[in-house]
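Only a single protein chain was left out; the remaining protein chains are all shown in position.
Showing chain A:
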Amino acid sequence: MTGALSLGAPLIVAPVLLPLATAALMLLLGEGRRRLKAVVNLASTLAGLLLAVYLMQAVHAQDLPQAFCVYLPGNWPVPFGIVLVLDRLSALLLVLTGCIGLASLLYALARWHQAGVYFHVLFQLQLMGLYGAFLTADLFNLFVFFEVLLAASYGLLLHGGGTQRVRAGLHYIAVNLVASLLFLIGVAVLYGVTGTLNMADIAAKLPLVAEADRGLLHAGAAILAVAFLSKAALWPLNFWLPGAYGAASAPVAALFAILTKVGVYAVLRLWTLCFPAEVGGGAPFGGAALVWGGAATLAFGAVGMLASQQLGRFAAYSVIASSGTLIAAFGFGAPALAGGALYYLASSTLAGAALFLLVELLERARQVELGPDAIDDGQDTLPAFIASEPLPGVNLDDDEEVLIGRAIPAALAFLGLTFAVCALVVSGLPPLSGFVAKLAMLTALLDLHRPAAWVLFALLLLSGLMAATALLRIGMRHFWTAEARPSPRLRVAETLPIGLLLAGGLSLVLQAGQALDYMRKTAATLHAPGQYIAAVMSARPVPPVPLAASQEVRP
């Protein structure tokens, strides 16, 4: 196998197999035994994150042409069998998934994982779908992993119950089912035109497509793009997002912050691979649509942020704005801009997840202020917990809850500080990672000298201003109202993940040079798809062990 890592390529299957095995194990444990499941889930998620970090370092340590790790799980020759490919982009998204998964799981362990059955199993399946979607190198497996992660996300969105959640869930499921059907149509058309499903093989065969079939090919690609972009919440297709994300429970919404990025990833991967900028004269196929659609999404998200009265909806609109920025930036097909956008992807995903987690704590703090006697520990905002019907072996009485966490001192100071950090990152004000990301993108936009670039330049600045205004208003409402109020009760398990996410964002700033270097290398590799195609197509199945040799091993 060329370009193989010395660590042994089979390790890249582990991010998919580990959550699958954990989920299967936890299914066997039945509905009870929450504490044991929590420990298993935490261990598995942590192991997944460490594995992702290790793979990222291993891939990054290699030189540019070899920065790929290709593995053939079925040991079939390349265009026919399943292929898993790890490159810098996949590794980056794996690490992000691991970080956000760990943080939202830690948060859920404080209370939310008791709100319904099978939370841990669904959580692991969600991680498996995410990891798989980032690793797979053929279109149909991309569809399968999309379905795995979506099916798990349906369950997680409904987690906790309640009319509002079920209604939002119904819309979410219906929209995603239609998008999945469009995905299938697109895959079928591409297969009909090129005769293959392997992304690298499609890219290699595209120049051979007859001129008469070009229209069909572009129609297929456009249908596929509609499917991806509806998941990435592009403007006309994102009406479902604020309702669904606003209704989801806090840890689930935080995990969903990376779900929209799957759509962005799929567009980026497929478009840089199959429709690179050199072919279509300056921009990838449909580049203008991506740019203008992304700009419209960014504007929509910014207006939504300014207009939203509830914090949950604000966070959802910030997710929309971030994916709009990403799609517009990738649509230009310029490596320097894409490098900045990838940095923005990491920064905005971490900040978005932290914001979703913070939303619930802030709402709880506000409820303490509004009516302290009516609210007992914020429990009434939660749906009927399963724990009220005691399961065998599980006893979640007050004594045990104290073990999970206790009211920490200076809770309001913590909330205020983390909120300020989130606000700085989301609105892109100096000195945090949001600013570095926006600066990198703005400088790259200056070099493009295109009208669309100027529009995006203005929109980036304006949306930052609007986000800052909206956040300032929320901050004033929550922190600057001078009233004597009881300190909100937070648990350590709830504050820790927010701190972790923000620390992740902070390390992005402290290591900004290295991080930007990594992102630029990633973007450069993406915009030179020949290396990817060569790496995938040159992978060879492992020759079978000769019969005599295998018999000798046996005693």
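Keep in mind that, in the parts below, a residue touches a chain if its C-beta (ideal position, glycine included) is under 8 Å from a C-beta of that chain, and two chains touch if they have at least 3 such contacts; residues count from 1.
Going forward, contacts and distances are computed from a predicted model.
Between the listed names "3-oxoacyl-[acyl-carrier-protein] synthase 2", "TldD/PmbA family protein", "Na+/H+ antiporter subunit C" or "Branched-chain amino acid transport system permease protein", the UniProt record for the complex's undisplayed chain reads "Na+/H+ antiporter subunit C".
The missing chain, though absent from the display, is touched by one residue of A:L156, A:L197 or A:L311; that residue is A:L197.
Only one of A:A47, A:V144 or A:V303 touches the chain withheld from this view, namely A:V144. For the options A:A61, A:A174, A:A410 or A:V545, the residue in contact with the chain missing from this view is A:A174. Residue A:I185 is the one among A:V13, A:I185 or A:A493 that touches the chain not shown. Although one chain is not displayed, chain A still touches it through residues 140, 144, 147, 150-151, 154-155, 158, 162-163, 166-167, 169-171, 173-174, 177-178, 180-181, 184-185, 187-189, 191-192, 197.
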